[in-house]
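Take a look at the structure below.
With one protein chain held back, the other chains of the complex are shown just where they sit.
The first chain written gets the first letter, and so on, giving A, B and C; residue counts start at 1 in each chain.
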Amino acid sequence: MKPKAFDYVRVDTLPALFVALQAHDDAKIIAGGQSLVPMMNFRVAQPEVLVDINGIEALRHIQRDGMRLRIGAMARYQDLIDSPQVRACLPLLVEALGHVGYPAIRNRGTLGGSVVHNDPSAEGGVALCCLGAELVVASATGERVVPIADFLVTTYLTDIAPHEVLTEIRIPVPEPRTGSAFREVAKRVGDFAIVNVAALVSVGANEEVSAVSLALGGVAETPVAIDVSRALLGRPLDATRATEAARLVDEATDPQDDNVAGGAYKRHLAGVLVKQALTAAYADATAMGA
Amino acid sequence: MNEMTTNRISVKLTVNGTIYTRAVEPRLLLSDFLRNELGLTGTHVGCEHGKCGACTVMVDGRAVRACLMFAIQAEGASVETIEGLAAGADSLHPIQRAFIDCHGLQCGFCTPGMINSTRALLATNPVPTDQEIRQGLAGNICRCTGYVNIVKAVRQAAAEMRASETGEGA
Amino acid sequence: MTKSTSKWVGASLARKQDLRLVTGHGRYTDDVSLPGMLHAAMLRCPHAHARIKSIDVSRARALQGVHAVLTGEDAKRYWGPLPPTIDIGMKVPTVYALATEKAYYMGEPVVAVAADTRYLAEDALELIDIEYEPLAAVTDTEAALAPDAPLLYPEWGDNVQCEWGMTVGALDETFANADHVFEYRLPQHRYSGASLEARAALAHFDAYNRKLTLYCSTQSPNLVRTLVAQTFRFPEHDVQVIAPDIGGGYGNKLQADAEVIPCLLSLATGRPVKWTESRQENLLSGMQCRDYVWYLKVAVSRDGILQGLDAQVYGNVGCDGTCHAAGAGKFLVAAAYVPGPYKWQAFRVATKVAVSNKAPSGAYRGYGKDIANYPLEVAMNRMADALGLTPAEFRRRNFVGKDEFPYQQISGPIYDSGDYAQCLAKLLALVDYDGVKRRQAETQGKSAKYLGIGIASMLEPSGGAVPNCIFNSYEVATVRFMPEGGVLVLTGHQDIGQGTETTLCQVVADELGITPDDVRVVYGDTNAVPYGMGPWSSRGATFNVSCIAEAARRLKTNLREVVANLWQCEATRLDVADGVVVEAGGRTMTLRDLGNQLHLWPGAFGIVPKHVTNPFEVTHYWTSPIASWVPDELGRIRLYSTHPSGSSAIVVEVDAETGKIEVKDIAIVDDCGVIINPMIVDGQLHGGYVQGIGGALMEEFHYDERGQLWNTDLTSYLHPLATDVPDIKCDHVISPSPYTALGTKGMGEGSTIMPCAVMVNAVDDALKPFGVRVSDLPLTPERVIRLLETSAVWRDMYGVGV
Partner (left out) sequence: MKFEGESRLKGTRAAVWHALVDPAVIERCTPGCQSLAIMAPDDFELVTKVGIASISGTYKGRMRLGEKVAGERYAMSAEGAGPIGTMSVAGVVTLADVGDETLVGYAFEATVGGAMTGMAQRALLPIAKLLTKQFFKSVDQLLAAEAPPAADEVEP
């Protein structure tokens, strides 16, 4: 299990990166490498040129900018989990990323790399779908901003061309009195999730749900956000409402069998976890003072 | 297409305090570099896809999988392997001592990675609960011990390291 | 049993090898490098069953840095078919370590490459073109035994590698008159040891010395030497096998299958060749185990007394369980031991072992004792439930009593000693059985978490003696007295993590009146040690300890004779303590002085009495007094030398919503006779038990009906992690064996034998409110939910849309 030979280019700046990408047709960018290198070791991935962006300091920022958080594509999981800013304004992301792999994987792996890799139950992808993130994709000719839902094309495939790079993830900071929860079932700690669910629930003056966002992993080809607002808006969230939301999710998804679990089990689990996550997020929100 | 690339790139890094410069193929994994180029065979390879944790080493103070990094990516980095932990056979690190005292190893194959993960855990959490110990070591498979005595060893090491720090502080 | 002063036996001595292992200075096979060494890689068949139509290796051979590319047909120049490692009335196929006309399982090596680096060797594999004609494959055990099954070896006429059976007592009458007859079908899936260090072998054929040296990660260097010699028709005495530190074995490293391929490549290139099995290769073919189905019929009286047992087991050894590895024999062991620790009046068993298009079947911790334990211990709980008895009470009524030993079981074995009821009683206290049941009653229905507790008892026949195979029934070891008074123990036994490097020192220290630091155990080199056989069948504490203790005793006797001769006194007046020979109430001499006098000055002449043949060392042979291959009047043989026993319990919490099982508590009470090193014994119990938990909850080789293996990496073949298990409580009962030198018994496998049955019993107990019972393993969350979905109660509470 040794990788096939490749040429290696290390870049320390974005302009240098673009030059490298222009120069090599079959270049593959390596960020944290925690998904890519295993695939290379298995020779499932056989890039001819590896462009290493680990040295680009400009991609490592974690920065609050008004009502959004800007995360550089090379920010590592552990940096995000430890970041006071992320902890303060995006507890959902912190909770989700705690489920990624193991300490040594989180020390190296990056949220940006994971989003571009696009595993169907990647915790980061699920959290970003729930949070309504936008992705900044740059090339030598400029940059474009893509909503997460459009970015995630299908399993292992994202809306990014060979000459482009993901530079930044922009996440809107949730409104006050927005609670969050992340629920996941995996076979063991650190395994691919069978199903995971991220929920954001905002409440109004009368404890009624004023906004809701829900995303799931493992039930489709990519992480998906599912609109359950018609089941929840305008009323306090109770077991009946949560069950109704789970029913909407069930209608909107058709989980397939894969090597992690059967579709029927994922469907059952989605129902259980959606109810749990919504209930917990609502409790989190109502616990916040008005 | 039969032409295999054998271009080598120079890499300079510090391993256990010694600076090494070597010309390596870009595809050479850090684990193979440490084992075969430097002869530091204490870093073990158990899966080569990041699941077993046997190859866990410290890179710039953080635990990482040596099988998921290319040696050239360690350019300029400081790597610490199990061989660098004790100054000699008579001056073991408290974690090493605790693994021996508590019978925290049997075949010993997971042990270097397990000890490095323990180092990383105790560096950020000097007073871990049992659950935190188990979480902190979840990425290191041990097939022999059932983890019982490993958890015990980490508990002992944590206590000893705290005690020696308090002692030094006093 | 003669018992010497035990100062060291019974002490939790820290292990000698730990210093090197915790500092990264251990030396495993892959750590060894030789000048000029090449690296091997193997191209493996992607089909479960295929005819090899053509192989084109020309492009691979042309790659710079590639030194040899060999196919099965090429290899016939160097070797013959793999010799059988076990053959007890079995059909032995003609198979090679590289496939020839046909490949029998997905992952079978077809082409072997030696190149300058492993990277290059793998590059070469991509340049090999093979044309296969896929053939119909069969993977399921019962399907393989069906009349219309595709045949692996058409010359056999069926897929049966072996069958065996016996009937003892009036079976039909017993069942006809029974108050209750219970029937069960209990299958178990395929999993394995999957040690963290996969297999590794470094071969060097030195043409100018006519010698083949093989560094190998094996449990038994001597067995590997014999098998390599037989495979290559090479003089055995010109083969040296060196087994350095071993990164786990658990039975999986007891063959010379792919291990011979680097030998082949070295013969072909004249250079050292190293093969380090990748994790993917290890999961594909690094020996797999379990995989069987039982049919059980049990006759029980209305007062809960077991009467008759009628059992059939169908085993699946993949493509072979004789030559690739010794897997077939475990089903015979299973058949002989299915009666367990209980008394019976009538017994019938039949076993049929099928070949199929899965990877070969090897040994794995338990070797049939686990297979014997699983169905009966699950059945015991289910029968107890039907009879209105607690699982413990039902067992108590049927145990062989502590005063009945030696007890000949209905199937033939002689149980040496034990106190099964005491083990169980201690277990119930250790796990607080009544307390758990109370909590269960209090919490049930209050949340989706359901508490359950399961127990089981076990027998761990250990110290196996298998006729007609290399796993024979003796052990030889040497204890050598050195000029400076120290002692070397030379043994074919291998430390694979179980700590014999230390425990044998404890044994010898006590026998010779020295300290463990005065002793070094030499092992892992066939040219340094006698032909002993290594750790399998938990034979370390039976064969090996007995052999070495006896050798040490004889050495001590010889040394006393020498000193008695020197001092002209009665040897009976002499003893050795703390490294000093002491005359009762008189003279003393350190062993160092004695060693000096014997070896250096004035030397042996004159000081060694005539009747002492060798004061320098004793090589001793030991075999079990109760193992026997001479069938009795009922055709029964006795394969095991001791019978350790025990009981264990698991407390689980099953999440009825997600299907996840949390293991809350584990308790084990073990009786392995005299304990040499309590710390090590408990370590074995912990580790073995967690391996069993792995099999019960997550480990599974998943082959589909085409014979494709779905989990070839550690994201899908799941070992238990630190977060999957709790601390483990251990306690002991000590029933010394009358048939070993120190009263010790084997103990490496017992804890792995029980967990599957205990887990099933615990989950059955937890899910009782839903009226379901476990039928298949492993109990993944998905499988638990599929089981619960059959319950109307559950569907009303937790089904989709509720």
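The rule is short, and it goes like this: a contact is a pair of C-beta atoms (placed from the backbone, for glycine too) under 8 Å apart; a residue touches a chain by one contact, two chains touch by 3 or more.
Computed from a prediction, not measured in an experiment: that's the story for all the values here.
> Touched by the hidden chain, which of the shown chains?
Those shown chains that the absent chain touches are A, C.
> Would you mind spotting which of C:Leu284, C:Val338 or C:Ala392 touches the chain that isn't drawn?
Reading the full complex, the residue touching the unseen chain is C:Leu284.
> Can you tell me which of C:Arg706, C:Lys768 or C:Arg795 touches the chain that was removed from the display?
C:Arg706
> Touching the left-out chain: which of A:Leu21, A:Ala45, A:Ala96 or A:Ile169?
A:Ala45
> Which listed residue, A:Gly32, A:Pro120 or A:Pro174, touches the chain dropped from view?
Per the contact definition at the top, the residue touching the missing chain is A:Pro120.
> Could you please point out the chain C residues that touch the chain left off the display?
44, 46-47, 106-107, 126, 280, 284, 706, 708-713, 715-716
> So which bits of chain A touch the chain we can't see?
For chain A, the residues touching the absent chain are 26, 28, 35-36, 39, 42-47, 116-120, 153-159, 161-162, 221, 256-260.
The working rule: only the chains that are shown with their structure count from here on.
> List the centre-to-centre spacing of chain A and chain C in whole Å, with centres computed as mean CA coordinates.
44
> Would you please write down the residue numbers of chain B that are in contact with two or more other chains?
Within chain B, residues 4, 25, 27, 48-49, 135, 138-140 contact more than one other chain.
> Hey, what residues on chain C touch two or more of the other chains?
As it turns out, chain C has residues touching two or more other chains at 119, 123, 278-279, 713, 715, 721, 723.
> Using the touch definition up top, name the residues of chain C that touch chain B in the complex.
Touching chain B: residues 12, 14-15, 17-19, 21-28, 30-31, 33, 59, 62-65, 119-120, 123, 127, 193-198, 245-250, 276, 278-279, 496-499, 679-680, 682-683, 686-691, 713-715, 719, 721-723, 725, 727-728 of chain C.
> Along chain C, where are the residues that touch chain A in the complex?
117-119, 122-123, 126, 278-280, 657-660, 698, 710-711, 713, 715-716, 718, 720-721, 723-724, 780-782, 785-786, 798, 800-802
> Which positions of chain B touch chain C when the two form their complex?
2, 4, 25, 27-28, 35-36, 40-49, 51-52, 54, 81-83, 85-86, 89, 92, 96, 99-101, 103, 105-112, 115, 130, 133-135, 137-151
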